[in-house]
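The complex appears here minus one protein chain, its other protein chains still in place.
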Amino acid sequence: MTSNSLKKRWRDGEITINGWLCIPTSWTAEVMAHAGFDTLTIDAQHGLATDLTAILPMLQAIATTDTVPLVRVAWNDPAQHMRMLDAGAQGIICPMLNTRAETEAFVQACRYPPQGYRSIGPLRASLGDEAGYLRKANDEVLTMAMIETADGYRNLEDIAQTPTLDALYVGTWDLCMTMGLEKMADFDDPVLLGMLDTILNVAAKNNIMAAVHCGTPENAIKMREMGFQMVTPLTDTFSLQQAIAEGLRKLRD
Amino acid sequence: MTSNSLKKRWRDGEITINGWLCIPTSWTAEVMAHAGFDTLTIDAQHGLATDLTAILPMLQAIATTDTVPLVRVAWNDPAQHMRMLDAGAQGIICPMLNTRAETEAFVQACRYPPQGYRSIGPLRASLGDEAGYLRKANDEVLTMAMIETADGYRNLEDIAQTPTLDALYVGTWDLCMTMGLEKMADFDDPVLLGMLDTILNVAAKNNIMAAVHCGTPENAIKMREMGFQMVTPLTDTFSLQQAIAEGLRKLRD
Amino acid sequence: MTSNSLKKRWRDGEITINGWLCIPTSWTAEVMAHAGFDTLTIDAQHGLATDLTAILPMLQAIATTDTVPLVRVAWNDPAQHMRMLDAGAQGIICPMLNTRAETEAFVQACRYPPQGYRSIGPLRASLGDEAGYLRKANDEVLTMAMIETADGYRNLEDIAQTPTLDALYVGTWDLCMTMGLEKMADFDDPVLLGMLDTILNVAAKNNIMAAVHCGTPENAIKMREMGFQMVTPLTDTFSLQQAIAEGLRKLRD
Amino acid sequence: MTSNSLKKRWRDGEITINGWLCIPTSWTAEVMAHAGFDTLTIDAQHGLATDLTAILPMLQAIATTDTVPLVRVAWNDPAQHMRMLDAGAQGIICPMLNTRAETEAFVQACRYPPQGYRSIGPLRASLGDEAGYLRKANDEVLTMAMIETADGYRNLEDIAQTPTLDALYVGTWDLCMTMGLEKMADFDDPVLLGMLDTILNVAAKNNIMAAVHCGTPENAIKMREMGFQMVTPLTDTFSLQQAIAEGLRKLRD
Amino acid sequence: MTSNSLKKRWRDGEITINGWLCIPTSWTAEVMAHAGFDTLTIDAQHGLATDLTAILPMLQAIATTDTVPLVRVAWNDPAQHMRMLDAGAQGIICPMLNTRAETEAFVQACRYPPQGYRSIGPLRASLGDEAGYLRKANDEVLTMAMIETADGYRNLEDIAQTPTLDALYVGTWDLCMTMGLEKMADFDDPVLLGMLDTILNVAAKNNIMAAVHCGTPENAIKMREMGFQMVTPLTDTFSLQQAIAEGLRKLRD
Partner (left out) sequence: MTSNSLKKRWRDGEITINGWLCIPTSWTAEVMAHAGFDTLTIDAQHGLATDLTAILPMLQAIATTDTVPLVRVAWNDPAQHMRMLDAGAQGIICPMLNTRAETEAFVQACRYPPQGYRSIGPLRASLGDEAGYLRKANDEVLTMAMIETADGYRNLEDIAQTPTLDALYVGTWDLCMTMGLEKMADFDDPVLLGMLDTILNVAAKNNIMAAVHCGTPENAIKMREMGFQMVTPLTDTFSLQQAIAEGLRKLRD
């Protein structure tokens, strides 16, 4: 495991840009890694790479660059958290967390004892640093709790205080739907903006980072200005779809 | 998502025939889809296609025809229910349900808020109808609860009343074993027939459908006559094994 | 095999738009198929899907729409031509053809006797029309000869007269390099435009179609105006790369 | 490599039954291997398993039984012959051979020097017998030349005399089409029967075996009675299709 | 399912040697199976083969020999226990068990009613013995509980008494870390040796077997002398790494 630069960069006040991988191939992962994102997240929840058969080569493709690889797991399942870390993910984004207890279960699955209950076996993660990995991993591995349910939002303060949690990650679409907003992820909606502001404040107060799923570069610029330290402006599939639609429009019109 | 024709056809009194896919290839899935089943179920519990690496191309192969794709998931795991729906399954058959609470957890994982807690991200399911999918999905997606344990049978009435549950699906083999019957899936056994009758009645009383795993076309004809709205007469592997055995018998005798 | 609409549409004067697939997944193939191309070509030469393990699910994904699937094979190898047709490609684009003899070897590999020497075994191609396929295939299957070498350009007339050849396909980049042009695929270069004009004329004189690899929608519009019946404006990888680069530029500036 | 029992059994007058694998999975290969065929042929020409990614696990699945694994390669390509043998195929069936020279090129690719030009590297084939493999392989490996073109039939005698060729394998469908017969593989057609008789006689005269692609058990019984030592009555895909069609007929009528 | 020889051999006092598979290919699995281990364990927790897409061909590769295939699952997840058994694993090693209740949930997932709640569908496991499998499986299938957490060690006696549990398997590394030992898996550390002795005694007292993860052949020899009936001295990845490092050292020095 190369030293995870992300924490340091956040502490230095840098705002990082995260790409989102739904296409299950190492080729598109490598293309995205060369595009210049700070981090790339393999989406194992709603994306199509969900098992190591697909995810391992994607992690390797990202490792041909300095981009930091993250995985958004499918659920709060300790076996999956540990497996992704063993395979070389440098951080886990866990969806649909509702309570402090759930968040503790998540974070502790990512920490070796005595901080947590992660099981030893960092097969790929320790490649090249077999000696040091066990010592350093608890500090290096990022844990990011998604705030995207009504319960999660209600328990925000409590979740944010989970020991060794590194960041909150706003799941904008799910949060809007679960809160009964009419439009999904409308970044002009004052209700949404109010919730985002609350989340930012809670993160800051607890000295952890705040990240947000943005959907477009334009939204990401807004969110960056609002104070989020990590923004996700682009996904592989949607970018491809838009580029093709735009190209075809030129020809069809 | 093309409009799920199945619900309408059931309401119109049609009895539908379901095929069962255990072979983990898109080729056999496409062959089965062209054979003329109303629905095809990818068996992610006892079959060999258990992850999207195998299941995604099978769902695509089925989508080359009008056959409705279903998935029998491995367990009552919300992440898996959601993933299969995101990938384009139009219904989930959930095994080994014992209680109303378990059934609610299952069904609600398949429904967006406020009816349930399905997370947003219908990557493939919404392809071609990005705008409408979120609005229509709760109505279109089928949820089928397997009745195949002693507890499940005991709690039958309660399970059948689970809001937005669409159907009961009898797991004949497991039901026989768990109830201590001597023969597995003997469709002449009055004890089994009695249970099937009870299940049919409970389904009818609660205005949901009833489906049954039959093993052979002959059993399926019986079950159709008994009143089941969906029957599963054929699986890919067993059909292949029987056809080959019969062919070789001609040559060996 | 559904009736190949392409020939008829060309005869009716329609100009068709072809997409290009280099990413080896059925998911991006399905996304591209839903985007509205008339044809999609799986690039088995310079793309990353080169064997049926990757190509079969892509062909199936395309078959969920009306888009006509083509394959640009890696070389003039009869086994590969036949295999792609058996798997359901409705046409073959063969690269690097230099002579009439090579073109005959290509075209005849795509035709059943007595017109050619294609071997019988259209496993997937005949699915749903086992009876009719052998009768119709020689008429339906498209053969497109790439003109992209100095020798191929010199032997253009001779190649164009190959019996049952359907189209010429200009490999603009290779043609420019092999002819020693300074810029690759500069569609304002009069030398390139002169060659394109010659190819168009030879195709017209021989009553076959002419297609051209364009690189961008803008070039494709020019080529359509120039008279080409099929243009290739967009590839999956380059579109993804451009969309991401543009999105990141917005954030980095 | 376990000793290839096939040659001995043929010499002892046994008539062997060969199954045909087109479905690209190790599961169906294992199912077929347990069904009791003497040999199983992976069809890398018209079937869907064409590269080691798919073929290696199929060869391993067959090796869980005593069934002898063969590969029908896609074309007369020495690299492919050698690769399939290295991976554990115990014999190669080569399609579309037209001449003695082509047949020699095929057979010699399967023989180590001085009998041929096979390259050393039997990675899997020699597993468990690293010492003995190079010594025994030339005797054990089966080479079967397909007779299925007009040229091949014309050059039959010459082909049959190719040194170390083990058998002729009649490609009935291609042979019928290339000879201009009206019906493909009509085993009552006296013209076809005449050709089959000629092939049998030429094989016998040259002390090599004769095998034939039959399509059905009924045809295979005829061919066995006619004198062929190896018959191919059943393929995986067609058997599956027929079994399903028959099962559905029971329910649809 | 061939009769699982392991239980008998243990009863006869034999000490068995177990290999450990982390590389996700059927080729290395077959190589390891031919090396002469008594059992081979596919590590689906920390290894890289975690889904049937990778594990099925590995199980088939092992089945080309008499080596008994086991799976170390990722977590105490009944769906995964059942799936691995259905696919042909002859025993399950379950990690991170803390309590008697967890162990019962594990063991019962591996037993058909009335001993447990395993669901019927032994697709591959019953191949060749469809009639007998359901009758024999509860006796043949091995269940091994990992003792590797502080809680698990504390509840050792209780866990060992779980009905139909076959063995304890010491997860040496996790046990050391969770108990706060300074060195991981130092087989000279009297604290570790004390715990190993306790585990051996508890196993013996409860008439079940004891196995231990050793890391090296040298440790395995010690553990065998200490009384363990099954030792795991070698993993594929570590063996490869060591052999390469040693080979390169010869050249670099």
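Labels for the chains are A, B, C, D and E, by order of writing; each one numbers its residues from 1.
Rule of thumb we're sticking to: a residue touches a chain if its C-beta (ideal position, glycine included) is under 8 Å from a C-beta of that chain, and two chains touch if they have at least 3 such contacts.
This is a predicted model, so every value here is computed, not measured.
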Chains shown that the absent chain touches, full complex: A, C, D, E
Options A:23, A:56, A:146 or A:230, residue touching the unrepresented chain: A:56
Selected from D:13, D:114 or D:190 as touching the chain missing from the view: D:114
Residue of D:15, D:134 or D:181 touching the missing chain in the full complex: D:134
Touching the absent chain when the full complex is considered, from D:6, D:29, D:52 or D:159: D:52
Where the unshown chain meets chain C, residue by residue: 22, 24, 43, 45-51, 53-54, 74-75, 77, 95-96, 148-149, 171, 173-174, 177-178, 180, 184, 237
For chain E, the residues touching the chain missing from this view: 17, 19, 22-25, 27-28, 31-32, 35-37, 48, 216-218, 220-221, 224, 231, 233-234, 236-237, 239-245, 247-248, 250-252
Hidden partner chain, residues of chain A it touches: 26-27, 30-31, 34, 56-57, 60-61, 63-64, 124, 127-128
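To be clear about the criterion, only the chains that are shown with their structure count from here on.
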Fewest touching-chain hops separating chain A from chain E: 1
Shared interface partners, meaning chains that touch chain B and chain D: C, E
Repeat of the A-E interface, chosen from D-E, A-B or B-D (over half of contact pairs identical by residue number): A-B
Result of counting contacting C-beta pairs for A-C and B-C, higher pair: A-C
Relative to chain D, chain with the most remote C-alpha centre: A
Turning angle required so that chain A lies on chain B, C-alpha fit (0 to 180°, nearest 5): 120
Length of the line joining the C-alpha centres of chain C and chain E, rounded to whole Å: 53
Mean-CA-position distance for chain D and chain C (Å): 34
Touching two or more other chains - residues of chain B: 24, 27, 31, 48, 51, 53, 56, 77, 124, 237
Which chain pairs touch, all of them: A-B, A-C, A-E, B-C, B-D, B-E, C-D, D-E
